[in-house]
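I'd like to ask you about the structure that follows.
All protein chains but one are shown at their positions in the complex.
Labels for the chains are A and B, by order of writing; each one numbers its residues from 1.
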Amino acid sequence: MTSGADETRQGHRYVRSMAGWWHRNPVYFWYMVREVTAVGVAVYALVLLAGVVSLALGEASWNRWLAAMRSPASIALHVLLLAGMVCHAWSWFAIMPKTMPMLFVGGKRVAASTITRAGYAAAVAAAALLVALAWWLRP
Amino acid sequence: MRQIEIQCLRYHPVADQAPRWQTYEVPFTDDMSVLQGLQHIKDQLDGSLTFRWSCRMAICGSCGMMVNGEPKLSCETFLRDLFPGPVRVEALNHFPIVRDLVIDQSDFLRKLESVKPYLIPGKDPEGTFLQTPQQMEQYYQYSKCINCLLCYAACPQYGLDPEFIGPGLMALIHRYNADSRDGGRAGRMELINAEQGVWTCTAVGYCSDVCPKHVDPANAVNQNKVNGAIAWLAGPFRPKASGKP
Partner (left out) sequence: MTTLRLRPSRAPLLWLLFGAGGMLAALVGPMLVFITGIAVPLGWPLPADLLSYPRAMSFAQNWVARAFLLAVIALFAWHAAHRIFHVLHDLGWPTGRLAVLACYGTAALVTVVALVALVAVGA
């Protein structure tokens, strides 16, 4: 900002507003979409919290939780939560290379895209592990 | 010759209360940059149009401006790619406008002085420093910054919090921390771990997208979140950082 003396000589510097910044550029918009996936993560944490609390309170409350999870509204919600989680995972591994120092393999720089794809591979492996676990635990 | 419409956000610091758009019809050839378009306007149509430029070859960093809402160097943005237009040209975002397309960079320059942007030797090398190609590769890309401020125009967190040190200066801090000849890392950690250091960044990543020199400031900032967190965790177990030159 200019001082009082500068104002008369140089005039007034114009400061533009940041209002609505996030929908004026597609890059900013998709950044907001990425950030908002956190709401889905929060909702699912609360769903699981409700589950463990219900389990701790006994069979009747657990069965009420199960019944709620079987409702069409809950199924629909979880389809949305699934989309949100996939969006989170996709964008998470896309930005992950930015947090890492330079990596070298055999003297060559490891590209960011390679790191991202390794992340996706790890996510697929983790998902497969969970399915295997659920299958192994089946009655 | 083909014509293209260039719209410039005009502002006079004494005569105007607020900026206003002014439209010009500019004849152009396929080799002309936006900068050359502005120079045609100034030379032939409206001598009052005010903008910074120098090298015309994307190395001085003077001609940064918003072209159709994106931070660009006007000397390496071509009218043929923007045809049929209109081309909207505005002063770089997130900085106060001094006049027309000229911004007030004094915030950046003030901070530039304060980040210790020079080698602070650790051990005396007893002669010259020796550096392997891989050691140089650790910092070289961060040394290519031309201070064009496109990354600041891209960074919404700088726009929301002008106290943020910002992507360009974090890249510069990292350039010295990553240099094997430097021993001043501990002294710069206070800058990194400040709220206005890395912690204002939310990894939008647009800064790296717009950098004309592929410095990747987003990488410089975000890898220092890890370094800063490690330093913070180790804090109680470390002797007080000196690092004063």
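In this section, a contact is a pair of C-beta atoms (placed from the backbone, for glycine too) under 8 Å apart; a residue touches a chain by one contact, two chains touch by 3 or more.
Every value quoted in this text rests on a predicted model; they were computed, and no experiment measured them.
Participant: Looking at the full complex, which residue from B:S48, B:S114 or B:Q134 touches the chain that isn't shown here?
Facilitator: B:S114
Participant: Can you tell me which of A:V15, A:L55 or A:L103 touches the chain that was removed from the display?
Facilitator: Touches the omitted chain: A:L55.
Participant: Just checking the interface: what residues of subunit B touch the absent partner chain?
Facilitator: Output for subunit B: 110-111, 113-115, 156, 160, 165, 190-191, 193-197, 199, 202, 225, 228-229, 232-233.
Participant: If the hidden chain were put back, which residues of subunit A would touch it?
Facilitator: Subunit A touches the missing chain through residues 18-19, 22, 32, 35-36, 38-39, 41-42, 44-49, 51-53, 55-56, 59, 62-63, 66, 69-70, 74-75, 77-79, 81-82, 85-86, 88-89, 92-93, 99, 119, 122-123, 126-127, 130-131, 134-135, 137-139.
By definition in this document, only the chains that are shown with their structure count from here on.
Participant: Whole-Å distance, subunit A centre to subunit B centre, using C-alpha means?
Facilitator: 28
Participant: Taking the touch rule as given, give the residues of subunit A at its contact with subunit B in the complex, in rising order.
Facilitator: Subunit A reaches subunit B through residues 1, 10-16, 18, 21-22, 24-25, 27-28, 31, 35, 95, 97-102, 104, 107, 109.
Participant: Write out the stretch or stretches of subunit B touching subunit A in their complex.
Facilitator: For this pair, the touching residues of subunit B are 11-14, 16, 18-19, 69-70, 93-94, 96-99, 104, 134, 137-138, 156, 159-160, 202-206, 208-209, 216, 218-219, 221-223, 225-226.
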